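A single protein chain has been removed from this complex, and every other one stays in its place.
Residue numbering begins at 1 within each chain, and the chains themselves are lettered A, B and C in the order written.
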Amino acid sequence: MDKIKNIGVLTSGGDAPGMNAAIRAVVRAAIYYELQVTGILRGYEGLINGDFISMDRKSVANIIQRGGTILKTARSDDFRTKQGRQKAYEQLKANQIDALIVIGGDGTFTGANLFVQEFNFPVIGLPGTIDNDLAGTDFTIGYDTAINTVINAVDKIRDTAESHDRLFIVEVMGRDSGLIALRSGIGAGAEAILIPEAKTGIDGLVTRLEHGRKDKASKIVIVAEGDDAGGAFKVGEVLREKFPSYDIRVSVLGHIQRGGKPTCMDRVLASRFGVAAVEGLIQGKSGEMIGQVNREIRFTPFGQAIKHINAEEISPAWLKLVEILSL
Amino acid sequence: MDKIKNIGVLTSGGDAPGMNAAIRAVVRAAIYYELQVTGILRGYEGLINGDFISMDRKSVANIIQRGGTILKTARSDDFRTKQGRQKAYEQLKANQIDALIVIGGDGTFTGANLFVQEFNFPVIGLPGTIDNDLAGTDFTIGYDTAINTVINAVDKIRDTAESHDRLFIVEVMGRDSGLIALRSGIGAGAEAILIPEAKTGIDGLVTRLEHGRKDKASKIVIVAEGDDAGGAFKVGEVLREKFPSYDIRVSVLGHIQRGGKPTCMDRVLASRFGVAAVEGLIQGKSGEMIGQVNREIRFTPFGQAIKHINAEEISPAWLKLVEILSL
Amino acid sequence: MDKIKNIGVLTSGGDAPGMNAAIRAVVRAAIYYELQVTGILRGYEGLINGDFISMDRKSVANIIQRGGTILKTARSDDFRTKQGRQKAYEQLKANQIDALIVIGGDGTFTGANLFVQEFNFPVIGLPGTIDNDLAGTDFTIGYDTAINTVINAVDKIRDTAESHDRLFIVEVMGRDSGLIALRSGIGAGAEAILIPEAKTGIDGLVTRLEHGRKDKASKIVIVAEGDDAGGAFKVGEVLREKFPSYDIRVSVLGHIQRGGKPTCMDRVLASRFGVAAVEGLIQGKSGEMIGQVNREIRFTPFGQAIKHINAEEISPAWLKLVEILSL
Partner (left out) sequence: MDKIKNIGVLTSGGDAPGMNAAIRAVVRAAIYYELQVTGILRGYEGLINGDFISMDRKSVANIIQRGGTILKTARSDDFRTKQGRQKAYEQLKANQIDALIVIGGDGTFTGANLFVQEFNFPVIGLPGTIDNDLAGTDFTIGYDTAINTVINAVDKIRDTAESHDRLFIVEVMGRDSGLIALRSGIGAGAEAILIPEAKTGIDGLVTRLEHGRKDKASKIVIVAEGDDAGGAFKVGEVLREKFPSYDIRVSVLGHIQRGGKPTCMDRVLASRFGVAAVEGLIQGKSGEMIGQVNREIRFTPFGQAIKHINAEEISPAWLKLVEILSL
């Protein structure tokens, strides 16, 4: 492989707070190592269409603290086709881009994996998703911000719950993974946490909510959107039947969970990843996602990263912790 | 009327940030004027049941910054009956409480009005509701905090909207009043604001959203829950038909709008009201809601206050302002 | 006077949160009324140097929520000289700018006043300063954000004060005016507030701090930087002598008070002012500052606005309020 001279960078899939910090780090590191860096707008869609912008130090000034992504993001159907990827490859060649850094989640890396195999083109992935559902990294960029957004919202809801002695059922993001629910549920002091990884027994839930209701009538139940009990509204219906006299309310936090200023942890993680990704490309790495495991940088092949095994926290030990704390 | 010696204070109806600051001010002012002060739990329900606690300086230490209400709140069906109010009166007499300060909204003052008329018992009302829908005060306690909560949430949503070039329809509180929607919509830089006070023409909305879409594809529409177009989900449906290729999302902010730390304005307003309410009772006032009009304290009879005329901002001038700003 | 076709806009003096919202409103209103709008960088300095940028709808997209000013700001010695102002006038003429909107405080308006008199050039001022020290408006842009920044900081300090039973002396901005101190002191629940407008009697302060110390040992004293007692460190020294066994700490909040996302009130105020300023110029107004008095838009000649009479709140009634609340 020839020496890399020009790195392309894009964000893809759902946006996550800290993506801008990652872009900034990629650009700064590229400049540090005397490489050019090209911003690609709107993810793979912009890659196929050649929506490229040249980036320098000033392009990324004053963005580390901003949510969203200045490169914009999109989901691309075209990149799922061989023709789409072929077109993307031609755009890269036509623009003298030698290597690619893609910031996103499992969909992003699935595409990147095919692309690397088909064109032998150097690509490094950065885990940018609030879901924290990638193998090969303890944390993804955006997860820490999202769980803080959740607990700040639940803190507000608890003010109301306490004042009215209400039971609130709060739905948080997580179609396949209960990680946001679990961690934010512990952080918010929830009385119960329902996640896809653990079968929800309504009877157990009812017992738990009855416990100590005389002492502390206000309760918070956190429900991951993908829980088998069927989302917060469904849980609300069931509980209203079980507790006819209880004042039960449902709140779906929704899209606020994706935005906002990134936390310090997400900014530092993204900064570290961005620099290490550039260094990885220089060292000849490709087809791998960068991650942080036990505080060290680690590279994991795309094929393994997308296997969604980040289940450490959904262990019996963590579930017991929830049980003790929500006493 | 005999000299007042013991003031009862309660919060009633939906909780609002700043209620604790108001309670604190009532307690401190009562002590300053060498009166006793009794906290009544859970609004009129607790009044009827005699859930009373004696309060002193320490009872209200370190609460000015807390959302919700330490006295808890409830809606009371019993107080709507003559018998309920009779029982409440007897509880007050039995506990040597000479006067009452009630913090709440129009339901609270409707009950208080009947109570004053029936028992000639001194009652002063404090406007505590996020809706700002009472005549006789420019601002109610909680309104400023609620609109700040909304714009902080919409700022987060805009990060995502911008990153994906999406149209977001955000529903905010306001069943009968568009005040939260109007002010937070201006503050959030919304591209359109739908309120109950103005008929929503879907055609006009479509024109407005088409305008400049090429330049700036991300848009925010704020919808008051009581808008005639039928809430955010309904608006979303209609717009999806009109813009089949537009990525349209709906977010209902819900109960987070009631909680949270009060803003400085709400803390100062509540503090001022609490002190003035005690002073009003000492001066022999009753049957009136305290308010702030043009920065001055003003008292308004309950019967007028609950007429929901706080329509200054829903004037043609404000609607034109929205039109200009959302260009 | 000829019809205005091109409005110049600048920010000058200390930056204040909400200035960007004001710039946005000026630009949008100019476009609405089919005028051109030119951004002038770095206040009067950029005006003299001809640092001009053409602005359109997109120039002000997504800035309503940002602190600081995208036009940057500066203090200009040159504009204090006749020659400097002459050069500024020539730059305006050379660039076909017919009218000027200046966003700033008393220094800004002092310069603008001379400029209007010397060149009969249309200028409208917008009050943008965290100090709220201008006559002719109840609130200046940035004040509400600044006092919220202060109370959020003091809320944090109170956590520590409570945990350690400490006395904290917190210095806030306000060289000539105690308005930030007064309002944030009430909002933060301070035990004492020291402001330039009221002579600080150390003996009275000592008595006040001794009061109830057994019940509630943690105390917060808010000091305006311009207080006659000499700033927080000086007050700390004096109190350490009076209370040798008290754990007394000093904190100077400093520059964090100028930055941050504007509150909803500041965004709405700035938006309203920006639109009304453009409308004022179109109507032929000049040499006046726009303000909000009793919720209505009002224009005040520069000469009166800079007289610093916004003393409503520094009245005996407010000082008594502080005394009652800090019991």
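Rule of thumb we're sticking to: a contact is a pair of C-beta atoms (placed from the backbone, for glycine too) under 8 Å apart; a residue touches a chain by one contact, two chains touch by 3 or more.
The model shown is predicted, which means the values in this text are computed figures rather than measured ones.
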Omitted chain's touching partners, listed by label: A, C
Candidates A:Asp138, A:Asp176 or A:Asp247 - the one touching the absent chain: A:Asp138
Omitted-chain contact residue, chosen from A:Asn113, A:Thr160, A:Ser184 or A:Ser286: A:Ser184
Per the touch definition above, residue among C:Thr38, C:Thr69 or C:Gln91 touching the missing chain: C:Thr69
Contact footprint on chain A, counting only the chain that is left out: 24-25, 28-29, 31-32, 57-58, 61-62, 64-65, 138, 144, 147-148, 150-152, 155, 158, 162, 183-184, 186-189, 212, 215-216, 261, 263-265, 267-268, 271-272, 275, 294-295, 312, 321, 323-325, 327
On chain C, residues whose C-beta touches the chain left out of the figure: 11, 15, 17, 19, 42, 66-69, 72-74, 149, 153, 155-160, 162-165, 168, 249, 251-256, 258-260
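As a convention for this text, only the chains that are shown with their structure count from here on.
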Topology of the chain contact graph, where touching chains are joined (line, ring, star, complete, other): line
Interface composition of copies chain A and chain B: same or different, split at half: same
CA centroid of chain B to CA centroid of chain C, Å: 28
Where chain A and chain C are represented by their mean Cα positions, the distance between them in whole Å: 39
Interface hub residues of chain B, defined as touching at least two other chains: 155, 158, 162
